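With one protein chain held back, the other chains of the complex are shown just where they sit.
And now, subunit A:
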Amino acid sequence: MSEKELGQKWDRCLADCAVKFGTGLGLGIVFSVVFFKRRTWPIVFGTGLGLGMAYSNCQNDLRSRYVLHSKVAKEQ
């Protein structure tokens, strides 16, 4: 992986982190207000979910170069 590609992947990771953090926060607030009587824990849970999704995406993206691909030959 070239340095330029790595830098782009990290930039994508940070952008994705921001997006997922905001989404998790927003959805957590919605669920907290609608279902859970404005408690704090759904907000924290949603934010954590968002950050976890971002981490998982980052991990997948950075590892994608080294994943082995194979094709199964069709029997003739």
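The rule we apply is simple: a contact is a pair of C-beta atoms (placed from the backbone, for glycine too) under 8 Å apart; a residue touches a chain by one contact, two chains touch by 3 or more; residues count from 1.
Operating definition for what follows: contacts and distances are computed from a predicted model.
Between the listed names "MICOS complex subunit MIC13", "glutathione transferase", "Large ribosomal subunit protein bL21m" or "GPI-anchor transamidase", the UniProt record for the complex's undisplayed chain reads "MICOS complex subunit MIC13". What subunit A contributes to its contact with the hidden chain is residues 7, 11-13, 15-16, 18-20, 23, 26-27, 30-31, 34-35, 53-54, 57-58, 60-61.
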